[in-house]
Every structure is written in structure tokens, then in C-alpha cells.
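Let me begin by presenting the structure, written as C-alpha cells, before commenting on it.
Missing here is one protein chain; the remaining ones are kept as they sit in the complex.
So, subunit A:
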Amino acid sequence: LSFPEAATLKPACCGTTLPRSPCSSLQFTLLLIRGCHTAAIFSPQSLSLSAYSSSPLTRARSGNPEHELNERLKHLYPAVNEEETPLPRSWSPKDKYSYIGLSQNNLRVHYKGHGKNHKDAASVRATHPIPAACGIYYFEVKIVSKGRDGYMGIGLSAQGVNMNRLPGWDKHSYGYHGDDGHSFCSSGTGQPYGPTFTTGDVIGCCVNLINNTCFYTKNGISLGRVLISFYTLYQPNLYPTVGLQTPGEIVDANFGQQPFVFDIEDYMSEWRAKIHGMIARFPIGERLGEWQVVLQNMVSSYLVHHGYCATATAFARATETLIQEDQTSIKNRQRIQKLVLAGRVGEAIEATQQLYPTLLEHNPNLLFMLKCRQFVEMVNGTDSEVCCLSVRSPKSQDSYPGSPGLTPRHAAGNAHLHAAGADSPTCSNGVTPPAKSKSHGFTGGVKYASVSSSSASASSSTSSSPSSVNYSESNSSDSTKSQPHSANSTQETSDSEMDVEAEHYTNGVVEGSSARIMNGTYKHEEILQPDDNSIGNGVTNDSCSNGRQLCGGNQAATERMIQFGRELQMLNEQLCREYGKNTTHKKMLQDAFSLLAYSDPWNCPVGQQLDPTQRESLCSALNSAILVSQNLPKQPPLMLALGQATECVQLMARVRSGSCSFARVDNFLH
């Protein structure tokens, strides 16, 4: 795959957030689109799991074991969404036989039965089963004391397997036993497997959900694959399990509380490399050049979609591709977007009405959202209607205080997402769930599903971002048509079109993402129209909150704002009459109006709305609506592909395909 050097494109490219390795990620996403999702897996270049690179873990402050555990688990199993499938962290005080005693935060297990014969065996399972999204799961058990006879078994079992037994004796249960070193696979007779183990030894159990195998370790040495076919691993959810049989036996579990003796990360890195190799070598099977054309078109359409006019032209020239949309149209869109992003929503509405006369008429929801935003911007003092009345220069209220370019901000956002550990929705550079608060935003399928089902609550803290509701589990797995995106997004026509393209993965598409990228346009001054210069350039920073005043502190402006609020209220009522009650609108309006209730709207519970980043989703919605009105796709194919890829990987986790853990889209986007 050759790809023209970016050098030729540089002049206009400065603000873009194209993936640094467009070829590989594009190839990946396209592979997914072509329906080869099951095999496609990723290698994260960012995660080199060496002994050294793992050091951040070990370096973690030992002061807080809980924090350390969370960090380590997150590092080991980044693909696991713990809200959906929590990881085992201790033994379950409920799921155990009565002869088992637990202590030390349910990590230490001791035997308290008679231990006369095998009928006195007792087991305990971990609190949770091993999530498939782990890909490779590992835990260790240290033999604190072998007790009388050392009849100890370390292994796995499914829920419901008799706990009055050692792991391995029954169906759906597997174990490595210390007294004879045999491995038991759902059978009362073990097979010679490894050495015996006793006091002081550390025994590990590793489950590989990619190839459905299992192996044990002793003191950090891998003892080799368990010989019995482990196809049953695929079926029930298996729990880490330990069984004891004679008095005095004590073992301590390590589910990640401490660094493991066995180098599991090295083992994981091997599989990651394998899976990466699989993706890299995946046969494309197309005629020469065809693939490249597809990739070029994707890049080109992406650039056009977001209005990177000069870049798109340069790219088209270099790759000899055609741009579907004409230059003026792109520039118009760009101008409107710029206005929205600058907070000059009123002007944006005007410009839209001028350039696309029927657009907002046909999209009353969008119009309402824009107006709501306009109100918020008035409070902010950035909308031109109040701006011109304000004694302060519009420059002083720059829309992006402290964030001159997009890329750094984006990176920060990503880092934040990583830290929060829920990666599923962050498939692209841009899923920017508007609410960046930790309580919200990084939840993945389930959470979003619930959001969309009760859209009233969707905007509780994110009133200005209807597009945040695009993740819906139910949608992704079955028909999309029945599911409205969200009450107030501008869907109908666009939805159906998108559905077709995305092969029922519509909801993987990340709308919000585009907005962030929009920021890049700030830099493109040569395409700013002269009268726009003031907004684009205003980098005079005035971010300290005590300098901010309602509507820029101007009395006339405040009156205008009140006036506008009334109009907005009327518009809402009108819409209610025409289209019926709309709770999302109501909520949005409420939130916007509540800003006035606080003396310092920037530091109030609903102050989030004033954040310039909130403009992005709206901007993207408007852009999409314009594109749809021009019979152009609502989403750039690149984003569709990304969304689909993300959704596929999530789907893999749900169907217990372990390789998804090494096939994470965000690893490919830098």
C-alpha cells in the first residue's frame, strides 16, 4: 500500500488529526467493513509490554493497594469493560464450601474441615467469572502451607459445579493438583502433567481465550499446555477456583494485587504480535491498485467532509482523485462550522438560512438546538447579537481559551479516556462524549443503551450534545431502524442512509468525533473570509473565571438575551404543538435557562454548557444536515469504518471471542 507522502499536503494540514499511520488503520477498518471482523485483530504499537514498559505498574505507589490493583488490571486487560463484566478480585464468601475459611480481604483461603478423605474436599470460586474480553487471563496462588497432606488443587470451574470437590473432578471444572502434579480435566482421574507443589511454591493458571487453551505455571515457569482439549472453555463462564482437602492447608491468591511471578505480559505480547501479524498479512485479494484507490477516497472524503478545503484539494491533486463536492460548497460549510465553533451561532443560523434556505425549515429540531446553543452563547457573551452590544471586545472572549490547537487537546482527552479505562466508545479520535466528567461518558454499550431508551435523561448534563447518544447496544446487535437515535437529533433521512452503509452497525458511528476535528479549521486562516477574521484569530486569552460576566457584562446585551429567551420559549411551544411534546427539548431549554439562576454561570452545576467544546457536537450535526441536504453522506466513510470497527470489536467480546482484547481500535489511532 503506498500512500503519498504527507509532505505534499502540508500547507493546509496543520490542524488535522488524521491518524499518523493512515494506511494501517484504514486497512484495518476497511477489513472490518468487508466483513472479516472475526479474524481481524490489532497490535497496539503503543503498548509494548516489556519488562521495562510494565514498570509503570510496579512503579505505582505502593501506598494504595486498591489503586495498584485497578491499575494493573486495567493494564493487563484493557479491553474489559468492568461495568459489563467485572474482573475477579477476590474469593467469593458466598460461593464456597463450608470447610473453606477466608481471610485477608478474601484473598487467603484456609481449610477448616476434618480432611479425612476426598469427601471432605472443599473449593471456593472467585467473585466473578473470567471475561472473554481479557483475551488472556492469569492469576496466581501462593501455597502458604501445604497442611497435612497437601491435597490442593488450583484451577477453574463454572458456576454451579459442586464445591464439595477439588477443581477438576467434575464437568466444567479443571485443576492442577499439588500432591501428584496431575492435571484434572472434568474427570476423577488425573493425567500426569507437571511437578508436585508444596509450601512456598507459587502456582499460576493462565486461560487463553483466543485459542481456548490453558496452562499452569510453577514459580514462574510455564509447565505447558494442558493436554485435554479445552473447547469447553468456550461455553460456560469459568471462575478462578481453588480447592483444599486436608487441615492446615493455606493458600493466598493474587488476582493482580501484586506483580505476578510468571511473566504473563510477555506471553500476552506474543499473542498480540501474532494477532497483529494476522491482520497485517490478511489477504486483500483485490486487483492491483484498487485497494489504494479505496484508501485514497476515504482520506479524501474525510477531508472534504470536514471542510479541509485546501488539504483536500492538495490531496486530490497528489493522488489524482476526484472530489465530489465543489469548492464553494465546501467553503460554505466550513464557514458555517467556523461560526458555530466560535460561538457565533446566530450568524451561523443566518448563514445557513441564506445558503441552504430550506434546510432548517425541514429540520426544526436542529434549528431548536442551534437556537438553544445561541442562547447559551449569549450567556457566554460570544454570540454576535450580544457581542456587538458588548463593551468588551469579542476577542476577549475567545472560544477556546488555553487551547490553541486541536491536537494537544485531543491527546489529553484520549489520555483521560485511557485513564478511565473504558475504551469501548473511544473508537476514534473523536468520540467526545460531551460530558467529560468521570461519572459519565466512558461507559460503553450498556450505559448508552440505557441512555437512548430514556432519552429524557440523556441530556441531563449534556444538553447541547444530542449526538452523544449514538451508542446503543441493542442497535448494534440487531436491526437499527426501530431505534431512534435520540429524540432530538436530526435523523430520519440520514439514518436510513447510514444504516445501509454501515451494515447494521450504525450506532458504532461516532458523530461527536467530527466536531473535535473541526477545531483544526481554526488554523486555516487563508480560507477564512475577511469578515470572519476577528473570530478566528482571537486568541487573546481571558480564561480566568472572575473576568467573565454574563453576556459580556453589557446591560443591553442582557436584555437582548432575555428577549431571545422568550423567543426560544415560544419556539419550543410551537414545536410542541406541531410535533408533540419533546422531553429532550424541554430539558435542553431548562438547562440553558438555569444558567441565569447563578451568579457565576461558569461555575455552576450546569456551567458545563458554556464550555466551548460543547459546540462541537452541534457543529457536526449541522454539518451533517447540510451534507445530507446536498445528497452527500452524513458521515465520512472513514468515520463509518472506524465506528464499525469499534462496534465489531465490542461484539467480539460479547460473543466470547478472546482475540478482541488485542484488537482495539484506539490502539491504532495515535
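Throughout what follows, a contact is a pair of C-beta atoms (placed from the backbone, for glycine too) under 8 Å apart; a residue touches a chain by one contact, two chains touch by 3 or more; residues count from 1.
Here is the rule we go by: contacts and distances are computed from a predicted model.
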| item | value |
| --- | --- |
| Protein name as given in UniProt for the chain not displayed, "Auxin-induced protein", "UTP14A small subunit processome component", "Armadillo repeat-containing protein 8" or "Regulator of G protein signaling 11" | "Armadillo repeat-containing protein 8" |
| Selected residue (touches chain absent from view) among A:272, A:344, A:560 or A:587 | A:272 |
| Among A:185, A:223, A:279 or A:595, residue touching the chain not depicted | A:223 |
| Selected residue (touches chain absent from view) among A:88, A:115 or A:194 | A:194 |
| Absent-chain interface as seen on subunit A, which is shown | 48-52, 54-55, 58-59, 62, 194-195, 215, 218, 220-225, 259, 263, 266-267, 269-270, 272-273 |
